[in-house]
Each structure stands twice: as C-alpha cells, then as structure tokens.
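The complex appears here without one of its protein chains, the remainder shown in place.
We just call them A and B in the order they show up, numbering each chain from 1.
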Amino acid sequence: MKRRNLMKSSVALALAASVLGSTAWAENPVLKIGFVGVTSGPAAAWGISNQRSMEARADWINESGGYKIGDTTYDIEIVSFDDQKDPKRAIAGMEKMAQEGIHYVVGPNVDDGAAAVRPVAEAQGIMYFPYAFPKELYSAPASNAVLGMVANYQSGPAIYKYLKDEKGVNSVAFVAANESDPLSQRDGGIDAAKALGLEVVSDNVTYQVDTTDFTPVLTPVMRTQPDLLVLSGVSPANAPQLIRSARELGFQGIISTETAQDATVLREGAGDLANGFISVGGASTPEIASDDMKEFVKRYTDMFGEYNDESNTKVYALEYILATLNANPAGIEDVAVFQTTMDTFEAPNPFMKGDAKMRYVGTTSFGQKRQIAVPLVVNVYQDGAFETLFVAEVD
Amino acid sequence: MEQILANGIYLGAQYAMIALGLTLIFALMNVLNFAHGQMYVLGGFVTYTFYGQLGWPFVVALLASCITLAVLGALIERFLFAPVIRRSSREESTMLLAAGLAFFFDAVILLVFGEKQRGVPKIVDGVFNWDFRLIMPYDRILICVLAILSIVSFILFMQYSKTGRALRALAQDRTAAQLMGVNVARYSMIGFALGAMLAGLVGGLLVTITGVNLGMGGPTSIKAFMMVMIGGAGVISGAIAGGIILGFLEAIGLAVLSQYGDITYLLIFVSLMLFLAIRPQGLMGKPWG
Partner (left out) sequence: MIQWAGVVIFLLAVFIAIPGFIAASGRSDLYYTLTSVALLSIASAGVWLTFYIGRINIGQGAFALIGAYVSAVLVTKAGMSFWLSLPLAGLFAAAVAVVIGVPILRLRGVYFAMISLVLTQVVTLTALALPITNGAKGITSIPLPGGVSALGLTLIPDFATLENPRLAFYYAASVLMVLTFAAMYRLVNSRLGHLCRSMQQNEELASSIGVNISYIRVIVFAISSFLGGIGGAMFGSIAQSVYPSSFQVADSVNFMLNCFLGGLGYVFGPMLGTLVLYFGWDLLFELGRFQLLAYSSMLIILMLFLPNGLLSLRLPGKKEADK
C-alpha cells in the first residue's frame, strides 16, 4: 500500500513539476538544451552533478527574465535523458534529443557513450559536449563533438611538471580502475610522465571498479616507493578509499589525479589523510571564484540541498552554448553556423575573477577548435576544502 | 606474506558475512536475491545517517541498521516473494522480482541519500604497524573481530535456538518440516528477515571503513553470488568457506599478479569457472542445489 502511495505522489509531483515548468515562464519562447548522461546506477554521481548544474543555471537565467540571443529573449529548458552508462541507451537518448528539435546537448559522460552517439549527432545536426577524452571524437573528420573539460593528457603534463619543478618529484606510480576511461587516462598519463623525464616505477596495477578495500591493491605499489602516486581517472567514490589505504600503508609522497573531486566526499571518506591531495577543479575556490560563481553555488545548494564540487568543471558547457549562440543567433537552427562561430568566438568568463575569457581551443590536441577553454585549475585539498594550487591555460 | 594473510582474513571475514545472508535466503526459499547488495547498501546508509549525521553512538546506529533491514526483509517476504512463489509456475520467476526490487532500492537510495559517496568518522584511530611487515589500521582489526564474532553468534543461533533449528529443518526439506509442525510461512518470513538483517549489519559495519555509495549494491550482490557458488549454494558453512576463499584469492592474486595488472581478476574469474566446471556443486553444496 505504502509503495502505491509513494508511486502516486511521485507521479503527481513529476506532473506538477512539468506543469510548473511550462506555464510559469510562458511569456518567453523556450530554448531547449539537452543532457544525455548517466544519472542512475553506480556512476550516477558524474551525470547528476552535470545535470544539476545545468538545471541550476537554467533556473537562474529564467528567474532573471531569460537569456537574450539576438533580438529574442529565451527561457532555457533542460531536457535530460538517463543513459544508464549504456552506450546503446545513449544513442536512444540522442535520437530523443533530435526528436525534440534540440541541437545542443551536453554529455555523454564516458568514452563508449560519446563514441556511440557520434553517428546520430552528425546525421541529425546536433552539437554535443561530452566529458570523454578520446582524441578521435574531436579530430577531423569528426565535427560535432566539443570536449567539455580539460583532458587528462592536457592537465597531466601541467601537474607533473609543476610537481617536478616545485616539489622535487622524480618517480611516479600509476593506479587505475580496470575500465576503458581510467585505463586510457592512465596510458596518457604514463606518456606524459615519461616525456617529462620522470621515472615511472609502477604502471600496471589496476583494480576492479567495485573494489571496496584498496589495501591489497596498493600494497605492491607502495613497495616501489614513488614520490608521486597518480590515481588515473579515479571516480569520486573510490578516491577517498585509495587515499586512505595509501596513507595507512605509510605512503609519504604526493597523491594526485586529473579528474574533478568533491571536498565533502574526501572529508567524510579520508578525513585529514586527504590533506595535500591534488585534483583538477573548476572555479569555486575562493581565490578565483567570481560573484557569479558564488551566486551559482548558492543557488545550486538551495535547489538541491548540497553542492557538489564536481560541478565546478561542469558549469561551463551550458554557458558556452548560450554565449556562442548569442554571438551568432543563426546557430540556434543551424549547427554549421555554430561551428564557424566557434573559430572566432570570445566572451568574458563570468565565473572567474579577473579578465579570463571564454573561447574555443584544442588546435594543439585535435587540429581544430573543438574544446571549450576551461581554466585548468589545479586544486589541493586541505582540511575540508580545496585551495587553488595554480591556474593554467589549455590551447 | 604476513600482510597477505592479514588482508585475506580481513577480506574473507567481511565477504563471508555478506554471503551468509544471501545463502540463508536461498536455502530457505530457493530465491536468488539480486537485491542483497542493495540491502547491504541500505544498511550502510542507515548507519551513516544515525552515526555520521545525527551523531548517535555507533552501536545504536548499527542496531538501527539491523532492525530497519529485518523489518524490511520481513515485509518483502510477506507481501512480495511469498505470493509470487505461490502463483508462479517456475520458481525462477522470483529472479525477475528480485531484480525489480534491486532497481527499486537503487532508485529509493538515490532519491533519499543522493548520489555521493558517503563516509563516517573513524570509530578508532591509529594504525597497527609491525615493522612495515604487517600494517593494519585498528578500525579494520576491530571490524574484522566484530565480523567474526557475528558469524560465530549466527552459527550458534542456527545451531542451538529453537528458531534456528526450525530454519535449518525448513532449509533441508520444506515438506518434511511442514509435516513436523513447523509453521512454514512464519519461518520463511523470519528467515528472510534474518538474511536481510545480516546484510544490514555488514553494511553498517563496513561503512566505517569503506564508506557507502549507491553504486555498491549490484557488484556486491555479484561477489556474494560467487562466494556462495564456491562454497555451495544454500549451505551456511559453504558461504563462510566461499567468503574466506574469495578473500584470500583476491589478497594473494593482487599481491602475486600485480605486475600483470589488468589480468588479476580475469584469472580469478577463470579459475572460478574451472573450479565449478570440475566441481559443479561447489565445495559443500548439495548437488544441483
């Protein structure tokens, strides 16, 4: 009986939400932006932080009267599709977006999904902003994918170089989950480390994604006594456990990763042991966050109860889409125009202090501008919060 | 070597506890409970809420996990599994129900507790370090001891209490037990509640070390299935043996095969398949369980 009531109320709630969503701001035309990613199951954290930052931003825009593109002011509606981290579902999601007349989609979150949706996106005229790193997605002849963050083969070298020069790191060990994305990122990291002249002392230890106890995994790595331990492509759920196990095994060196992490998760899972952990973040650390960013964090927190630091890197894609459309409104219906605009687009970055710019980059890595210029913010965890270690640019 | 042994015992004890609940439910009702891992996660979240969030004593939170899951288990048996078993023509049909439940719990956990990895403050600080030959944090040692104690008391309970004896009779032969005057419906419910409670207990214990997130459910179920298969389905001692064997396999495999990286688990799985092909009923199982 209880379940049925819950069902009823949840259906009613969902209906109410959709009704509210469509009537409350009826005066403006609606611009739909899609999201295809994983919002349920083991990897839900990736997609949910993504979807929520889009919804929080859209809500904020709508509340302040809409987003002006050309002569029209639009309300922004986020259409989300849960692909369950299944590439076959991701294709269905992309088809759904095409059906809804959507030309701009954020996601998918993983390599296989991003590769699988490519045929649909290119056939249906959809620009999509995946959080996956394979270069062939963004290099010609691929045309419709725009990397939504800094890739590990871009951030890795910067971090290793900094640690080599500033902290005297000479040897490095890599640990990765036995899964496509982390393994690819590990291989990229190894290349980068070798190119810098670092000694790679351990590069083939992997763990199953569902590992809950990392002591046996890390024991052989610790024997090699690296100066730096890199957790390649580590998921936020595994990071605190890995850090804790490494420290408890007596590891004294530096631990780093090239993915975004969440400070609360680190504090709860590893406590003080996580101090000094280096990860890549967005723009919410107090040193660089603009007032807009602070407002965004506040709104996100109000809407969903708790902020997720991973959203720092995920706040940008939607902003880029809207700003680029604003630069040439014809892009709303025609992604070819959008692609041309990308080459010259430049606008102030609202989320960072100072005169940082939003523009498209990636010529070095992909041979064409198919990456958004997110500042490469390298953070270090200290006592429950992130501090900015250094900020770099990707070209 | 000492480290591998210690890792093996620690992993084995926690795995055995997870497998116990699953095998108990299987023995009683022939239900392969796909939702077992989700129950474990739920137990973890209950302890997280009471101990981590509300600051209650750990033992009380652990008790809350046990009670919540026991009640939940009883309700599930009564209103879902019992009617489906009664009506369905093939008993495997309960697998769809169990899978549906697993999805359902995943959805509820996501909505109620969110998508983030959660952890609680350590219950004991400090690390036992014997000259870097054997390193084991104190909280792990404590949890390991607690797990072993729980397993022992569970065995004693099954062996000597009236309920335990009735449950064992039920597991051995349902019809015979019924003829001997065991209230089958009642004890099926109790057994399911007990199995769910064990999942909740181990979830509550392990949240202090591994933390908890909604994605742990499915993989935990699969691991538990493997242990049950190694030991023999539906046999209590088999589940314990299976858990300890898998624990040692992992500890040894990761230590010995670490330089081959990616293939450690491949070898574990393949050897498991070979073992089952040679001995189809596991170590101690009834043939064709």
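Convention: a residue touches a chain if its C-beta (ideal position, glycine included) is under 8 Å from a C-beta of that chain, and two chains touch if they have at least 3 such contacts.
Just so we're clear, the structure is a prediction, and the values are computed from it rather than from any experiment.
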Shown chains touched by the missing chain?
-> A, B
Write down which of B:I4, B:I18, B:L32 or B:M284 is the residue touching the left-out chain.
-> B:L32
Which listed residue (B:Q53, B:S93, B:S237 or B:Q259) would be found touching the missing chain in the intact complex?
-> B:S93
In the whole complex, of A:E77, A:E179 or A:D262, the residue touching the missing chain would be A:E179
Looking beyond the chains shown, say which of A:S80, A:Q261, A:S279 or A:N379 touches the absent one.
-> A:S80
Write down which of B:L5, B:I67 or B:I222 is the residue touching the left-out chain.
-> B:I222
Taking the entire complex into account, which one of A:I61, A:A116, A:V146 or A:V394 touches the absent chain?
-> A:A116
Given the full complex, what residues of chain A touch the hidden partner chain?
-> 3, 6-7, 10-11, 13-14, 17-18, 39-41, 80-82, 84-88, 91-92, 95-96, 98-99, 110-112, 115-116, 118-120, 123, 134, 136, 178-184, 187
Residue numbers in chain B that touch the chain omitted from display = 26, 32, 34, 80, 83-84, 87-90, 92-93, 95-97, 99-104, 106-108, 110-111, 218, 222, 225-226, 228-229, 233, 262-263, 265-266, 269-270, 272-273, 276-277, 280-282, 285, 288-289
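Criterion: only the chains that are shown with their structure count from here on.
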Note: chain B sits from chain A at a C-alpha centroid distance in Å of 34
Which positions of chain A touch chain B when the two form their complex?
-> 39-45, 48-49, 178, 183, 204-206, 208-210, 212-213, 215-217, 219-221, 236-237, 240-241, 248-250, 262, 264-265, 268-271, 305-306, 308
In the complex, chain B residues that touch chain A | 3-4, 7, 10-11, 14, 52, 106-107, 110, 114-122, 127, 129, 132, 135, 137, 206, 209-211, 213-216, 218-220, 222-223, 250-251, 254-255, 258-262, 264-265
